[in-house]
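One structure coming up, written as structure tokens, with questions to follow.
A single protein chain has been omitted; all remaining protein chains appear in their positions.
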Amino acid sequence: MYVYFVRRLGYMVITLAIISVLGFIIINLPPGTYLDRYMAELQAQGSESAQEIVKTLEQRYRLNDPVFLQYTRWISGFVRGDFGLSFMYNMPVNQLIWGRIGYTVVIALATLIFVYAVSIPIGIYSAVNKYTIGDNVVTLFGFLGLSMPDFLLALILMVFAATFFDQPVGGLFSPAFRDAPWSLARVWDLLSNLWIPVVVIGTAQTATLIRVLRGNLSDVLNLQYVQTARSKGLSERIVIYKHAVRNAVHPLIMQLGMGLPHIISSSTVVAIVLSLPTMGPVYFRALRAQDMFLAGTFLMLMAILLVIGNFLADILLAIVDPRITYE
Amino acid sequence: MTEPNRLVEVNDLEVVFDTVEGRTHAVNGVSFSMDAGETVGIVGESGCGKSVMSLAMLQLVPRPHGKIARGSIIYYQRGKAVEITKLNPTGKAMRALRGNEMAMIFQEPMTSLNPVYTIGEQIMEVLRLHQKMDNTRAKQRAIEMLEKVGVPDAAQRVEEYPHQFSGGMRQRAMIAMALSCTPNLLVADEPTTALDVTIEAQILELLAELQRDINMAVLFISHDLKVIGEIADRVIVMYAGWVVEEAMREDIFQNPQHPYTRSLLAAIPRIGRRERLVSIPGRVPSLSQLPPGCFFAPRCPAATDQCRREEPQVFTVNQGHTVKCWNYWDKEVQKTS
Partner (left out) sequence: MEPTNVQLRSDHGFEDEATETVLSQRTVRFRRFRRNRLAVAAVIVLAVLYLVMVAFPEFFSNHFYQTHHADYVYAPPQIPRFVDEEGTFHLRPFVYPITSELDMETFNWVYTTDTSQRNHIYFFTRGYSYDLLGLFPTDIHFFGLEDPEQPLFLFGTDRLGRDVFSRILFGGRVSLTVGLVGVFLTIIIGSFMGTMSGYFSGPIDNAVQRLAEVLMSFPSIPLWAALGAALPSGWTPLQNFFAISVILSLRNWTGLARELRGKVLSFRESEYTLAAKCVGASHLHIIVRHMIPNSMSHIIVISTLSIPFMILAETSLSFLGLGIQPPSTSWGVLLQAAQQVNVVLEQPWLLLPGIFVVIAVLSFNFLGDGIRDALDPYSS
């Protein structure tokens, strides 16, 4: 187990290293830099010292160095928690992001809990009662959930809330608490507003998991050891929950690693419609403005979140399944 | 029914499956009986319905596609007749029999044990359920049972998972589990098919030994007539859901009457005889598209027009030996009359 853990950790570091290179390349792909735009803007405003301002900035951030040097500087700063400067906001990136990362993680975790809490019981029900009316209804809703772009779901939910409850939906806080200091009441307000993004972001993932669990559990239910369990005289409830479900949840744990990217990805888009204070809206704005340090930091941090999530899922799987060898 | 020793009676049993291709008759009017302590072997090619037959004994025919459409299975519980086929397959009464008085072992030792629980837990589960043992006693009993079936270091191995056991050891563990409540009837569905020949011999010997110990009846299912010949007192030959011949072991081997039984015998290699091994042409017909008349007629070297037209009757050859074949009637019955 220990060896497996260490080796898995080693893989994780290698993956992160490649990710950082790839991320840096992608961020540097756009032709022209933010400074080109900035200079054009300054000149348009009639600033005479445009050239000089840009030159100072260029020198300060040594943007004319070879790409390799820029990367080394960026990544060594990154490791120390210095993510560079956002040109767009004209302030250090790390002052901009922590709050947004916090909300992103809160929403992602809440969504994960929602997804598993909903999909496991429904998936079991569907597999055990295959082809009944209940199962067909679940399947239909599952397909709908899979087929609906998440931002559209968010829009529909907002329109619905606005028409029937005459209540503006969006953000994570009610207006009264938006700028209030942290308090128990504010946490409660956060929790009571959290369900909309959580449902919107989690729907597609829930549908996927229900389908995975349904398929997998019905496969397991056909396996010999389930028949063995029945031949022992165990009740159907024990046969299903103790013998079948336990074996059918492995893909769900593996899906944890696969599902997290979807959740993060979906949360970025949904955040725009629901105006959530998460990474998404700033990330896309930074991309359009070619604010490379800001966008790059976000992309890297999202990937890091996912790699860690995958790592945890693998460890969890190794604990749950005795067949996985740790060598 | 008047037999004092009677344990199981199967009367005109029919098991059907509903599939995309239509309704399949896996077991087609099968009747036989078993006495306490007796070993009955069912033999036939794959797809002849013998596995379904074995599942039906414990009411384990996979639902909702499969179901017992006709006939009955009667189990004599301490002399009292219980009609199993009338019990709810998932109900309490049926479950109290399963694993307790009737146990089952399966063909694939690799897949018949649950991979995520220890061997011990899987044996103890039965004991806790039927014998109301607590964990300590159940574990003791599990270790005893493992020792009995010849698992070395049973006290340690009881904590191990199925994937740490070899195929033969798993089948031993499976047997330990099935016999832990000393059942009166053991249904063994090809228990040695997936094993090496040497292991097969060991397992067969073990089964025979344990059977003598606890006076248990065994319904032994195999496609291998040789294996059946080693273990069974009485042999039932199945073909396409029918019982085509039934006789005591010696009769089947020395006086086979059905052409199908003869071809099965001809397919067994014998040491010291240099004759050609013969395979049976063709295959078992698809159970959803059975031919009219005798199901074996298309492959039968002795088939007549009558065979292709009419379902054969069951004829008695002598005490305890029956055959379902028109040929027998032609040759024997007509001659004497």
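Letters A and B mark the chains as written, and numbering starts fresh at 1 in each.
Throughout what follows, a contact is a pair of C-beta atoms (placed from the backbone, for glycine too) under 8 Å apart; a residue touches a chain by one contact, two chains touch by 3 or more.
Everything numeric in this text was worked out from a predicted model, so none of it was measured.
Between the chain not shown and the residues A:A127, A:L256 or A:V307, the one that touches is A:V307. Here the missing chain is touched by one residue of A:L42, A:V118, A:V138 or A:M158, and it is A:M158. In the complete complex, the residue from B:A208, B:M248, B:A266 or B:V314 that touches the missing chain is B:A266. Chain A meets the missing chain through residues 14-15, 18-19, 22-23, 26-27, 29-31, 143-144, 146-152, 155-156, 158-159, 162-163, 168-170, 215, 219, 258, 261-262, 264-266, 268-269, 272-273, 280, 283-284, 287-288, 290, 295, 298-299, 302-303, 306-307, 310.
Heads up, the rule we're going with is that only the chains that are shown with their structure count from here on.
By the touch criterion stated above, chain B contacts chain A in their complex at residues 55, 58, 60, 62, 90, 95-100, 103-104, 106-108, 111-117, 125-126, 129-130, 161, 163, 174, 177-178. Residues of chain A touching chain B in their complex: 222-225, 227-236, 243, 246-247, 320-323.
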